[in-house]
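Certain chains of the assembly are absent from this excerpt, and the rest are unmoved.
The letters A and B name the chains in turn, as written, and every chain counts its residues from 1.
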Amino acid sequence: MAGDAIAAARRLAPRLAARAAEHDRDGTFPVEDFADLRAAGLFGLMVPGRLGGREATFAEYAAVAYELARGNGATALVFNMHASVTGALSAVTEEVAESLGVPDEALAARDRMLAEAAAGSWYGVAMSERGAGSRLSQLATVYEPVDGGYHIKGAKTFCSGAGQADAYLVAARSASDQSVVSQFLVPATVDGLKVEPTWDALGMRATASHDLHIDSVVSDDTLLGGVEGLALVVAQLMPHWLIASYAAVYIGVAQAAVDAAVEHVVKRGVSELPSVRSRIGRADAAVAATRLVVAEAARRVDEEPGAEETNRWVWRAKLLAGTTAAEVAASMLEAAGTSATRRGHPLERLYRDARCGSLHPATSDVCADWLGVAAIGGDPDREGTTPRW
Amino acid sequence: MAGDAIAAARRLAPRLAARAAEHDRDGTFPVEDFADLRAAGLFGLMVPGRLGGREATFAEYAAVAYELARGNGATALVFNMHASVTGALSAVTEEVAESLGVPDEALAARDRMLAEAAAGSWYGVAMSERGAGSRLSQLATVYEPVDGGYHIKGAKTFCSGAGQADAYLVAARSASDQSVVSQFLVPATVDGLKVEPTWDALGMRATASHDLHIDSVVSDDTLLGGVEGLALVVAQLMPHWLIASYAAVYIGVAQAAVDAAVEHVVKRGVSELPSVRSRIGRADAAVAATRLVVAEAARRVDEEPGAEETNRWVWRAKLLAGTTAAEVAASMLEAAGTSATRRGHPLERLYRDARCGSLHPATSDVCADWLGVAAIGGDPDREGTTPRW
């Protein structure tokens, strides 16, 4: 069934591509793209079969994200957030749940969230905050227990799909114990959610990654895992959803840049210039190599999630996808020349989109540091020049 | 007096910078910037003192362009076109004029054009065409003699300041002899000029480099040099105005990117991260080095224009300014992080502006080829993988 998903993504890509320029120009959310994804059943991609989903592996997710990104990187990036939420929820096995002390009602609530995704809902992520970035250890959003649930108050930024998603994964600290960080799946329909339209950026402009203000009371069963304080645990258990899931998107963007450059130089009759051929040849090799790295990381995530060697591949994928996408897109623009810098030309957009991969957490510089510590034999999640989370 | 001009440019830069974001966002021409330049007497920068100008050297031009570009690269780039026209016209000495057979009336006409510049007019350049790029040998715009002047017909693209300049330098071929390319200074007020607002690009968005359609009759005295067929001669005589004049602009843009990154990382409290310091340190050195190259090229242009060694420095300046600006801006964005990719942040604009330097003719790849031929001892204006003009 997941194989169908990859084929479906490949089929949808040209439709996404046809709408990409407009949404990029106006910074509007690709509502039609998401209707297409829903119709193709892709919101249930990571959901277990018993709950109506396609029960895809991480490798299958990566292949789907790559295909979508060849159409529109921004659409793929928002889809990535939804896949991360549903994928991480699905990946909590009974053993893990038991070891974390997750009560049965919480598992039932989790199943309802996943079943709704399979039925056509999708979820955004509200983790980053101005000032704290994506570091869970520095969040200012707080929650406190109230009758029948929790009161959450704070402000999030870079919330992809804000105003569009059916619910948001919100990370917050306990008001009574700053060291306790929990996550809630907050329905878009609760009172007190307000989208502040701040997203207007260099690239990935169609993600609607606006600020989200929250001053809401949510029910008990929105607390993920049913136990407070699980957020940091999950971050360490599933680095692939925080790190490598971006990589598949950016390799799709990089490939799209090569394809656009080839089309452009053939059309302009400059495909025989030696410098053009050399740039395209080197780009082709770099993208192909990085795509293998993403696939390898994904394969290992499926086979041995959380293993030391798996995680090294996860971080390699993030580093290489980010740097390769930016470098390849820049070189392709140089191969294509000034006429490709006009707005509306695919390369103009891809060049800006491609630049963003290295900047998502963990940034390329953080990845290099992490990988260096690991190669030297240290514990890269604890040591390091920069805070990890 | 030129020293005053540099100081004036430095004084104006913050005013230009304050308006840059708005013009970049909307793609509007910085009319107020040009009013400032006029008020500061900078339109006469390259005009001889006897005609009311500041009689600046090429080195002084380069310093002025650098300072303006630290404020707004787009403004500096349009100013560069005007400086190229007035600089090249001023550089035609009596000896050169005589050797080219320039009649006295043409010199008088030239003086009027320059005097008007000193009095507050400014000129754009309408050379490139869709399909031909900037190669004079492939123009489709033609002219033919008519009573009292010439009829010019064709379409130009990338005409910086279109709809804003007081006159345009238009390159066209003779209808009766395709090998003859001439240049005219066409007043913006003639009938038959039409600006098609096509400029909407990745970077340098405020240059109003729209398409210009021309179907106009111009008077005799608009033919530069008064003799047909001088365009290619001038291109070879003054490569600095075609090649190196851009370089000063892009080094200003690169320096602005370093400055913006420093301000950003200090404000965000991340200036002590080793990766940030390393990126800024390497960028600082690269920009400083390239600025020296531009200054050296300019110094030699003033001392021995057209000399073989001078031209090598001219092409080195173009190559290095283009590549350095793009690489430095990309690294500074990475040092600053995601928050600097928001539209309105200086780095977001500078990153896009900086990308354009390598793409202006002669592109970086063409420069590398030219310099390679020269280093090997060949004639780089004749040999080479790619057509030069």
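Everything below uses one rule, namely that a contact is a pair of C-beta atoms (placed from the backbone, for glycine too) under 8 Å apart; a residue touches a chain by one contact, two chains touch by 3 or more.
Remember, it's a predicted structure, so these values are computed and weren't measured experimentally.
For this complex of identical protein chains, the structure file gives a whole-complex count of 4 copies, while the figure shows 2.
Assume only the chains that are shown with their structure count from here on.
Centre-to-centre spacing of chain A and chain B amounts to 42 Å, using the average Cα coordinate of each chain. Of all residues in chain B, those touching chain A in their complex are 130, 133, 158, 198, 200-203, 273-276, 326, 330, 333-334, 337-339, 341-344, 348, 351-352, 355-356, 358-360, 363-365, 368-369, 385-386.
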